[in-house]
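Dropping the structure in here first, questions after.
As you look at this complex, bear in mind that one protein chain is not there, while each of the others sits in place.
A and B are the chain letters, set down in written order, and residue numbers restart from 1 in every chain.
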Amino acid sequence: MADMITLEVMRYRPEQETEPTFQGYEVPFHADWVVLDALNYIKDRLDGSLSYRWSCRMGVCGSCGMMVNGEPQLTCATFLSQYLPGPIRVEPLRYFPIMRDLVIDMTDFMGKLQSVKPWIIPGEEKPLSQGEYLQTPEELDVYKQFSMCINCMLCYAACPVYGLDPQFIGPAAIALAQRYNMDSRDHGTSQRLDMLSQHEGIWGCTFVGECSKVCPKEVDPAGAIQQYKLTATKEWFKAFLMPWGAK
Amino acid sequence: MNEIPAYTAYHPRWYRPRVSTYWWLWRWAYLKFILRELSSVFVAYFVVLILLQLRALSHGPEAYAAFQEWLQMPLVIALNGVSLLFVLFHTITWFNLAPRAMVMRVRGKRVPDLLISGSNYVAWLVVSVAVAWLILRG
Partner (left out) sequence: MAKRSNEPFLWLLFSAGGALAALLVPVLLFLYGLAFPLGWLEPPSYQSMLTLVSHPLMRLVIFAFCFLALCHWAHRFRYTLYDGLQIKHLNEVIFVFCYGGAIVGTVLAGYLLWTIQ
């Protein structure tokens, strides 16, 4: 097995330069190291100026998403041994503005996520004395896959439509909207419909399917979007044929 | 935040790489996607073939025979061959993606993907045999 492996890391220091550059670092190779371990080694021992996001290091927080050799990956879940003999190219998440080094700006995603109202909208407020909202395992199964999203934005880095059209709401936000739409406790489908059925909302999606391929939690956002297109079409026909029934 | 702004806030120091016009060449998955989308052009070409054939039919047996001869030109045969490949690509990708869009639940459990795409393929076989029989029994 190799001793060392080289990482080509994208650097961008806005106060010094106008374009990003690549800097090479040689890090020790260990069979059980992930790319995040290599980045932490660089920051601790080689170059403390490197900026990047990470947190749980076990694939549940969604902070450490980056492009590794051109593929969106969670760096805490990507082993160095996959890329022997190297070098490994590490770049910030694609299709997002780069703030510094490997750190991208995610306000666009946060805004879009908020716009789809990702919370339970109850039909009627129940007083506490009436107890909990009950849900059977079958009802849970209907939306459970979409609830696995950790907001890591790898799907946005894989989606060409998002890269080309800044107004496209994007895979994760739509999958989460669908997660709440299909929750039996939720009655907010019509409220989310307004945001999602705009032209830029979901209709930009052409089912490329890359988002589902890169998702580390197998949420299948592409499937969620197509299912939502069917729902939105049904709603459109209902509104078209029975306008008096509109809210 | 009810309105999605058209662009993120202007921040002069953030770097925004421009997406290349040839983004679809940079990954095999993207190229396959564009080829799949271009299969629609060959579907439209087939409709044009149908219209030409209808026109030849309505102009009489000589026109129809001339049209058959045109169909035998090597260039047209090659075009039809390429079109068939693209149309088959469309059919296969369409049926394989169908279960992701149409989720059916029977008695609380999700119908397996293979069953949904499988029944599409079976329908394809049945329809193809029926159409061929209709045309060939002549």
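By definition in this document, a residue touches a chain if its C-beta (ideal position, glycine included) is under 8 Å from a C-beta of that chain, and two chains touch if they have at least 3 such contacts.
Values in this document were obtained by computation on a predicted structure and should not be read as measured data.
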item: Contact set of chain B toward the excluded chain (per top definition); value: 19, 21, 24, 34, 37-38, 40-41, 43-44, 46-51, 53-55, 57-58, 61, 64-65, 68, 71-72, 76-77, 80-81, 83-84, 87-88, 90-91, 94-95, 120, 123-124, 127-128, 131-132, 134-136, 138
item: Chain A residues that touch the omitted chain in the full complex; value: 160-161, 164-165, 193-194, 197-199, 203-204, 206, 229, 232-233, 235-237, 239-240, 246
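Heads up, the rule we're going with is that only the chains that are shown with their structure count from here on.
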item: Chain A-facing residues of chain B, complex; value: 1-2, 4-9, 11, 13-17, 19, 23-24, 26-27, 29-30, 33, 37, 97, 100-103, 105, 108-110
item: Parts of chain A lying in touch with chain B, wherever the complex brings them together; value: 12, 14-15, 19-20, 70, 94-95, 97-99, 105, 107-108, 111-112, 114-115, 138, 141-142, 160, 163-164, 166-167, 169, 195, 200, 206-210, 212-213, 220, 222-223, 226-227, 229-230
